[in-house]
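Supplied in structure tokens, the structure appears directly below.
Every protein chain but one is kept in place in this view of the complex.
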Amino acid sequence: MTVPIEHGFVLVALLWAIGLVGLLSRKNTLFMLMSMEIMLNAGALAFILAGSLWQQADGQVIYILILSIAAAEVGLGLALLIRLRQHIGDLDIDKLDEMKG
Amino acid sequence: MQNLLVLVPLLPLLSSLILLLLAGRLSPLLVALLGVGSMGLAAILTLLIGIEFIGLGGESFQQVLFNWLPIAGAPINFGLHLDQLSLVMMSVITGVGWMIHWYAAAYMFEDKDVQRFFVYMNLFVFAMLMLVLGDSLVLLYLGWEGVGLCSFLLIGFWQHKADNVVASKKAFIVTRVGDTAMMIGLLILFSEYGSLHINTIVESTTHVSQSNLWLACILLVGGAVGKSAQLPLQTWLPDAMAGPTPVSALIHAATMVTAGVYLIARMHPLFLQVEGILNLVAWIGVLTLVLAGVAALAQSDIKRILAYSTMSQIGYMFLGLGALAFDAAIFHLMTHAFFKALLFLTAGSIILKMHHQQDIFKMGGLFRSLPLTSTFLLIGLLALVAFPGSSGFFSKEAILAATYQAHTAGPTLWWIGVLGAFLTSLYSFRLLFIVCFGPANHDLKEADYKPTSQLVVPLLPLVTLAVIGGFISLDFSLVFGPANHPHLPLWIEWMPVAVALLGFILAWFLYFPRQSMQASSSVINNFCRDGLGFDWLYEQLFTKPLQLFARINKGDVIDHFYHFVGWFNFSLNEVLVISQNGKLRWYLFGTLAGCALMLGGLILWR
Partner (left out) sequence: MSAQILFYISGSIAILASLFVVTNKNAVHALLYLVVSLLALAMCFYLLGAPFAAALQIIVYAGAIMVLFVFAVMIFNINQTDIDREKHWLTWQSWVGPSLLVMVLLAEIVFVILSNQNWSTNPSSAVQIELVDARAVGTLLFGPYLLAVEIASFLLLAGLVGGYHLAKELPKRTTKDGGR
């Protein structure tokens, strides 16, 4: 069972890039949150790859920590979205520009 | 008892500090009790010290409190010096000051800032006492500046009126010219004598070059002229009447404006060493007294008339100083403090009763509605015109007699002084006739006049002193040397009285109101009313060129540099504000662009 490890990292980079494009170009905050999930997953994949590269369990441990961070982030993020929906009707992130100079 | 001398200036200072620290916490009654009570204690203490002092034969008394400025070789002590001259000054300040404080307590009782008023007044008394009691010129200068500050604060006391603020600024700046001259004079004296202790300087036997001494003396005269509102720095005094009337009575009539007279009298041994300087002092005095007399004739504001009259009387004191009659000048200073304080306080009563109307042409007929106050006014004016037997008579007579004989003055100055006496009589009776006689030119009811006892009681000692003050015999033999009593022809002694009578008769014909009086508005009258055009002259000579210079100097090179710094920062701010647009995605974009650049750089230059 062999996989060229560089290809795995290229996959990581691609997934991260897709998530980033979504984060930058979507106005809807819900989609931005999903894009961030993709980016988090890319990061998780990178740790799993590294773990299997050195035959260590540490990669998976870090994966579990990333999982808990993702859970907390999604919980808070969605709560914020609910409040945002009450505030501005839609979820347009560009409407939240009150902190301008 | 003399060891308690320090308490005399300390009491007003303590009261001032207490009032300052408890600002807004005391009821007006407590404020008045503290402000007036401290003055009363100081006055009683002065009386006791004075009795003991005279009982001991008038030997001068020193009290060194502590070493103030420990300069090597010439340490300046915080010391008090009591002699015959400073005793008289101290008595006038505390005695007349007490009466005026008492009156002011009633006058200002309704004012919401009465506490601030008494802070300033007590502080003024402290500074004035330091001026006359200080044993060194530094301490004298401390008091000198202190009274200047208090004068500034009190002229602008009702600071919400723009005119008052302008007047206070004018007084401060004009006297500052004199103060600066005096400061330079003090430094010259210090460099010549190596000390600023008054006795050291006065009794010094060091040979000092005539030109340096002349310079120091002329600068001291400059300071005296500024503080005492003499030619050519006289323009501030009439405007200073913007302050509350008790302030005018205390500061701008009885005490502070006579500080210049005190200074010259205190430093007279120096002046005696310099040829011609006392002639100058005499000429300054005599010119000021005629000029102020003419200006007083054209005024319609009761307080401004009295202000010009003050200026004129101080002119007499300067004449006396110039004519070597130092004792007569101080004598006149004392009697003038009595009757001019009385005049100002009666004027204050009249103004209060007329609901702050100060125009004499809108008064009229006050003898019927305010008999007591009008009588006081009459007594004060009689003393002012040197009615035989009144206090002013003796002092003015002494000055004029000395003038005729002195080698520094002479008959010419005497004749001008007599002309001044005539003018004094003319404007005094003009004031009296227009204010007190004739039909009433106001629409206030009889019922509006309510003399309160607190406004009358303090006047009684002043009235008494204005009448009999001339019989107080002052002994200055230890300060000014033995007094010489000139024996002159009878006509010279009675000439001032004759011209005063002439002035009365002329005033009767010119000003006794047969019908409603109107202020004349001729060109000459306006010219005189504005103080003979001195304000205009100074505006053209000093203010306008300075303003022009300031305008030219405004846009210099250094300013351009600092304007550029300001402009650059503002522009940078405007540019950076564009990037700070609050849009989260822009920030993210910028961050990532930065990452891309750094990563690219890392790859290229690894």
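A and B are the chain letters, set down in written order, and residue numbers restart from 1 in every chain.
The rule we apply is simple: a contact is a pair of C-beta atoms (placed from the backbone, for glycine too) under 8 Å apart; a residue touches a chain by one contact, two chains touch by 3 or more.
In this text the structure is predicted, and so the values were computed from the model without any measurement.
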Those residues of subunit A which, in the complete complex, touch the missing chain: 1-11, 13-22, 24-28, 30-31, 33-35, 37-38, 41, 44-45, 48-49, 51-61, 63-65, 67-76, 78-83, 85-88, 90-92
Can you name the residues of subunit B that touch the chain not displayed here? 589, 592-593, 595-596, 599-600, 603
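Rule of thumb we're sticking to: only the chains that are shown with their structure count from here on.
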Whole-Å gap between the CA centroids of subunit A and subunit B: 83
Give the list of subunit B residues in touch with subunit A in this complex. 576-577, 579-585, 588-589, 592
Help me check something: in the complex, which residues belonging to subunit A touch subunit B? 20, 23-24, 93-94, 96-101
